[in-house]
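To start, the structure under review is shown below, and the notes come after it.
One chain of protein is taken out of this complex; the other chains stay put.
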Amino acid sequence: MTSTATDISSPRSGGLRSWLERYPFLPALVILIVLLALNGLFSPNSLSYRSLTGLLSTYMALIMLAIAQTYVVSAGDIDLSAGATLSLVNVAIVVLMERWGGGAGAVLLALALGVLIGLACGLVNGLVVAALRLQAIVATFATSIFFTGLALYVMPVAGTPAPALFWRTYGGRLLGLPFVFYVLAALAVLLYFLSRTRIVTELLAVGDDQQAAYQTGLPVVAVRIKGYLLCGLFSALAAFCLTGDTASGDPLVGGKMTLYSVAAVVLGGSALAGGWTTVVGSLLGALTIGLVNSLVFFMGTPSEWQNFVQGLAILIVLMAGVLAGRRARA
Amino acid sequence: MSSVTSFFKQPLVVALILIVALLYLGQSLSPGFASADQILRLLIVASLLGIVAAGQNVVILGGREGIDLSVGGVVSLSAIIAGNVMNGADGGILPAVLACLAAGAFFGLLNGLGVTLLRIPPLVMTLGMLGVLQGLLVVIRQGIPSGRAAPGLSAFVTQPLALGIPGIIWLWIVIGLFMAFMLNRTVFGHRIYAIGSNEHAAYMAGVPVRLMRIGLFMISGMFAAIAGLCLLGYSGSSFANVGEQYMLSSIIAVVFGGTSLAGGKGGYTGTMAGALLLVILQGILTTVNIDESGRQMVFGATLLLLMLFYGRGRAMRA
Amino acid sequence: MSKLRLNGVSKAYGATLALRRGDLEIAAGEVHVLMGSNGSGKSTLCKIIAGSVRPDGGQILINDKRVTISGPQAARAAGIGIFYQELSLASHRSVEENICLSALPVKAGLFIDRAAMKARAARYIALFSEVSGEGFHAEALVGNLRADQRQLVEIMKALASEAPILIFDEPTSALDRAQVDRFFEILRDLKGQGRGIIFISHRMDEITAIGDRVTIIRDGETIETLKLSETDPATVIRLMVGGASDMPAARSSAPAVVETGAQTAISVRSLSGKGFRDVSFEVAKGEILGLGGLHGQGQSALLRAIFGASTVSSGEVTIGGERYDAKSPRDAIRRGCAYVSGDRGRDGVISGRPIIENVTPIHYLRDRLMLARPSSLKNKAMPALEAMHTKFASLFHPINSLSGGNQQKVIIARWLIDRPDVLLLDDPTKGIDLQAKADLFALIRQLAAEGLGILLYSSEDAELLGNANRILVFNGGSVTRELIGDDRTRYNLYQAAYEAA
Partner (left out) sequence: ETFKIGLSNGWVGSEWRTQMIDEAKEAAAKWKEKGVDVEVSVQSANVDVPGQIAHVRNFIAEGVNAIIINPNSPTAFDPIFAQAKEAGILVIATDAEVSSPDATYVGIDQTAWGAAGAKWLADTLGGKGKVVAINGVAGHPANEMRVAGYKSVFKDYPDLQVVNEVNANWDQAQGQQAMQNILATYPDINGVVVQDGMAAGAWKSIMDAGKTSQIAATGEIRKDFIDLWVKDKLNSGATVNPPGVMASALNVAVLMLQGKELKEPATAGQYKNAMYLPIPFIDSKNLGDAAKQLDGKPGYYSYTNALSIDDATALFK
């Protein structure tokens, strides 16, 4: 038990600090607003309703993946296979939808199976990390290789299109509003209810101090497995969003997204060590990554400098997020 | 009896047994795999990984979730710097070594400062630094004339130096001895373990925690730089992203060697065996003729299986 | 009928036999004290009952029925609640969440019933409302609390289990007198309800105040169970340490005031910092200056600040006549300052590392060593460890293989290899058994006699009264009274501590 608290700190919860304690995603929100403003400054068009909708629908997959990551991070774990899980679900549902004819029934059935696949991946991770007690970083890296292999087996090369019904719905409008808004609303409701569940508190307690949680009588292994299951579930949802946005299957599509999902979690103000996380922050963090990329472009950065400036900007934003988040807890 | 079982529980011993088993398997799957020549070549590849893993190892040992994801970027950068400094001439080797070490130390310093002064978690700090390095590679490649290795460097890496063994393997052995000495017989080494297992207690006992941790990241940067230099010697010319593959494989090698990612527990001898193990496994998978999807599934599953031998966490119930 | 009975329970950690033969019998409505020196196996016994340690053999009977406790969850279901010596709290969760964590009330099978949780937690928080101190409330994060407040949360958590059998493994080690008194009232209540309670403490006065029966454990073996009303402390201690060894010196009379004219070892002028303000005093060479008062009144904060581990906002410290501003412990150590913390888990133990590496870090620094030669280090370490009568198999065994008390001895020993000029003792005997305490204080007095200046803060009045030449009583961060000579009485100490600041 090496907690960060000192017994000389005065346990007062004044002003800003208690706000941060209650809403740990505030710094991320501020950063996001600043980035939005800057984007708007350099390219007023980028703040149009249409552009913002586009931003949301493009980054919805990363948002979901970051949220997926947040649940395992809560318990002090990490999932480097989240992107590979996304790829696997993506190719699996596309192949199934195509095989079953692409009708509404086929789409729904494929999505249901997609959820099961996501859960299965989560279960595998949970078993190797929590039950077999392998170190999360390396074990989930190994499973990511395995899942990628599976995805390649299911679809050896990118290319199969998703049924029009599916992606037109995702990219279209319902009752005059873009469909992604409904996705966002549904996500908000889901997150709200999840935050009230016992499992989330238990995940956080486990992430705080695993041994203490065990001695308290929490089923630590089961709790961590549930964390991975949640991660698998949201990775599957991420795959749905991605499939909706890309309308196709690609066995390698999620590979690069894993590390971005970790970055988004940290940007949002969660502690990677576990015990202190915010899903809303992760959502904002994912959007922040998107906005940084756009901003680098809209600022007119020369092409050979773009990658550097983008890397630097993300590093700086990461630092800002961590520093502000720490202020909240210090 | 119990000393026999504990002997077989040592990560190093486990790794060595597995190495022999894998070589045997490789030889039976594809004859010629375990020939002396091939083993030497595998050792060359393993030493490149092993050198990167040495730095990774000390950072991980130092605790506070220590990890260095930027090693891949530093390897690439160092290969490019070295290629240009030596530009194919043996006389440029020494300046190249110095330039690479300086660059590695510099980026290690930045990592260390971020981790200690700003208290950014290492995973995040070094991941961000990796992004910066990748960007920097693009920028500096723009105005760069060459990236050729000096013949002396290439020979050092690929040609026998003494007793029929290439210089890089000797270098790796020296690094292994140095690390063993440093970790077990120096105050610095003991302090690495101290900050790794209880940073606050170490601080209260007068260990310059921040200085130490910055030092560890600098060591990691410098080992990555040395590896980048050797990699240039291995491949003859530098190219963007040479080092990418070392990011996660260096961590796996450390874990295979029985070092705990939680810090404060482990050593480098195991890591050396771990690096070799990983290289052999990849070698076998290259030589057996199966589909890439199958190859990846086998690779992932084998990694998991091998991990069962080490690095398993403590049971909750003692 | 007994509520709980253990027959021949045993446990070995590798080669260490932690518990050889644990027998115990708890009746309804009693506070059953477990006594034994450090490392005798008390915590191990408790953890076996609570399910967090797997026993190697023996039987556990609850209400005379044989049970198998497969884990903490099963123990809870079997009606066992426990306070862990090393606590089991989630520091980023609130007090109320921690109290209810093991059985969060749910509605609709999924969602936490926050109202029910708050109501439940409030009941236990209310029990200590008078003594829980500033900043303690239901929604406070546990990590923001003081050590004694965290210990209170752990107590509440144990109480919230409402278990018929309650185990308290050193629950009072960080509590002040008022808190202990309140806790004991609650224990008496529970006793009245017919609960069976196991209580562990190294403080004799607490034991006689609350215990009904005592079971003595020595070297992992149950020696005897006695009614406390039919025995006396001397007997208990004799049983604990075993017949042959000599008793710790009976409470010696307080040492005399050091004669003025002795050189000053350390002087502190108008020092203020986080948690204390405007503190001034001088300690002569050879003097032991006691710091008294309730918990968290600035004593620890002051010691840490002098040691450079927290910041000083104004004032000055001089050691040996020279101005001294330690910016870090490293600085302080270089200038001959030593600091022994009672919170060894946080400040002391380098876990997982060999004992030798736990004894030598200060020596490395003081001697500016670069190389660590085991043989020469061993020669340095052995005398220091022996001075503390530390029990260990080999210098190269990990420190975790020692009991809490022996670990603390190793930590103290690290400061004795190279003699410091000033010794800061911050509740150094937390978790140390009586014998070891006696050893330690004998040593401290000897060190004082050799000319060290010593600052001693202790949460045990007896330790202060028995060893300090002078006592500064702290209240609200500053010194409110100085007790010299015959003023050093329990009564005066008590009164000064409770005075409104």
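Which chain is which? They are A, B and C, in the order written, and residues in each are numbered from 1.
Just so we're on the same page, contacts are C-beta pairs under 8 Å (C-beta built on N, C-alpha and C of every residue); 3 or more make two chains touch, one makes a residue touch a chain.
Here the structure is a predicted model, which means the values were calculated and not measured.
Peer 1: Give me the visible chains that the unshown chain touches, in label order.
Peer 2: A, B
Peer 1: One chain is left out of this view; which of A:20, A:139, A:242 or A:315 touches it in the full complex?
Peer 2: Answer from the full complex: A:242 touches the omitted chain.
Peer 1: Among B:119, B:141 or B:317, which one is in touch with the chain left out?
Peer 2: In the complete complex, the chain left out is touched by residue B:141.
Peer 1: Just name the one of B:231, B:255, B:277 or B:307 that touches the chain not displayed here.
Peer 2: B:231
Peer 1: In the full complex, which bits of chain A touch the chain not displayed? Write them out.
Peer 2: 43, 45-46, 48, 51, 54-55, 58-59, 61-62, 151-152, 155-161, 167, 171, 242, 245-257, 260, 290, 293-294, 296-298, 302-304, 306-307, 310
Peer 1: Which residues does chain B use to touch the chain missing from this display?
Peer 2: 30-33, 35, 37-38, 41-42, 45, 131, 134-135, 138, 141-142, 144-148, 158, 231, 234-237, 239-242, 244-245, 282-283, 286-287, 289, 292-293, 295-296
Criterion: only the chains that are shown with their structure count from here on.
Peer 1: Let me spell it out: compute each chain's centre from its C-alpha atoms, then which one is farthest from chain B's centre?
Peer 2: C
Peer 1: Between chain pairs A-B and A-C, which one is joined by a greater number of C-beta pairs in contact?
Peer 2: A-B
Peer 1: Calculate how many whole Å lie between the centre of chain A and the centre of chain C, each centre taken as the average of the chain's C-alpha atoms.
Peer 2: So the centroids are 44 Å from each other.
Peer 1: Averaging over Cα atoms per chain, report the distance between chain A and chain B in Å.
Peer 2: 30
Peer 1: Where in chain B do residues touch two or more other chains at once?
Peer 2: 198, 200, 316-317, in rising order.
Peer 1: Which chain A residues touch at least two other chains?
Peer 2: If we look for residues of chain A contacting two or more partner chains, we find 2, 211, 214.
Peer 1: Considering only the defined contacts, which chain B positions touch chain A in the complex?
Peer 2: Chain B residues touching chain A: 65, 67, 114, 118-121, 123-125, 127-136, 138-139, 142, 198-200, 248, 251-252, 255, 260-261, 291-301, 303-304, 307-308, 311-317.
Peer 1: Hey, which residues of chain B end up touching chain C in the complex?
Peer 2: By the definition above, chain B touches chain C via 184-191, 193-194, 197-198, 200-208, 264-265, 316-318.
Peer 1: So in the complex, the part of chain A that touches chain C is made up of which residues?
Peer 2: 1-13, 21, 193, 196-198, 201-202, 204-205, 208-209, 211-219, 275-276, 329
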